[in-house]
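Removed from the display is one protein chain of the complex; every other protein chain stays in position.
Now for subunit A:
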Amino acid sequence: MNDLYLIYKNMTRKPLRLFLTCFAIFIAFLIFGAVTTLKSALDAGIDLAADNRLVVVNKINFTQPLPIAYAQKVAAVDGVENVTYANWFGGYYQEPRNQIVAMAVEPESWLQVYEREIVLSPERRAAWLGNRQGVIVGESLAQRLGWKIGDRVPVSSSIFSHKDGGHTWDFVVEGIFTGSDPQHDTNSMYLHFKYFMETQSFGGEWIGWITLTTADAAQNQRIADAIDDGFANSQAETDTSTEEAFSKAFIEQIGNIGLIIFGVVFMAFFTILILVGNTMALAVRERTGEIAVLKTLGFPAPRIFKMVLTESLLIALIGGLAGLGAAWLIIEGAKGTMAQFLPNLMLDSGIALQALLFMLLLGLITGLLPALNALRLNIVTAFNRG
């Protein structure tokens, strides 16, 4: 027998209470793990955004198009290095539930602007540029759909219709790209803008947005102002922002995720803090006589303090680690179906460490007061009370 055995026996003396306390902590860390991972996945795009890339969209909102001629005007602004443009295709494969992040892009300039995010061999690059019906597909997407180079793939659009009356385009997979960073999203597909414009039935020379790189990130604001000023009072006024701000604004359409997470986690933690704190205080109060006996037998007060605090920490760790483990299982299970929307959905070591820190904090806060009470317990008073 040692102190750990005594702690274990004290912890397990009321199994139902232990289970309910651990379960409350389990729920808190399940929520924490799942929601923090979701936020991290949503923020991944923001974190990976290049600081010298700007995005130009219609000032009304980014779903409204811009005239294609704007691309040339943007390229002429002082300080702009490379310019490319794209249009959302709204693709799906075979069934609408198999959504594909597909964009019609100007290939050469797109590969130039996104050289870090799209890594292709020179042969594949040449093959794509040489075939107007060709597409390049991200590694994750190709794996998910089982596509290989040379495959002819029918991809439908939920927005546009083909000139022949249907909604499906036949493309040839000319390249499968990776990213230079493992966090880069490879769940997308790019097709030739010109081919798309020539074959879609809506007509017109419209683009969804323009992406440009600047020679110096310090000049971003001046360049953004110059672009927006240049299109002021035109048929389509623009709103230019950094890629990071654009990604952030896109995510915030769903809501202020950070605030939601803070709210949910804070509420859950506060409730559980009170609950666990109350349970620990009650558990130690019930043991007043036993603590007095231990002290009488010669157990030093600091040793009893440590035992109570360790018990509280263990309860927080048992519930917390189980909750975090459950969150990991849920996320791993959801990864497959969510891959096209949240390619970076992953409960990483950073989140796990953060959760571990919160578990320790929870254990310390809830155990501190009962442990102090045990530390200060006067033997004579305790026996008189009992």
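To be clear about the criterion, a residue touches a chain if its C-beta (ideal position, glycine included) is under 8 Å from a C-beta of that chain, and two chains touch if they have at least 3 such contacts; residues count from 1.
Everything below uses one rule, namely that contacts and distances are computed from a predicted model.
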{"item": "Protein that the absent chain corresponds to, by UniProt name, given \"3-oxoacyl-ACP synthase\", \"Putative ABC transport system ATP-binding protein\", \"Dimethyl sulfoxide reductase anchor subunit\" or \"Dihydroorotase\"", "value": "\"Putative ABC transport system ATP-binding protein\""}
{"item": "Absent-chain contact - pick from A:294, A:324, A:347 or A:374", "value": "A:294"}
{"item": "Among A:10, A:84 or A:241, residue touching the chain not depicted", "value": "A:10"}
{"item": "Residue numbers in subunit A that touch the chain omitted from display", "value": "1-3, 5-6, 9-10, 12-13, 289-290, 293-301, 379-380"}
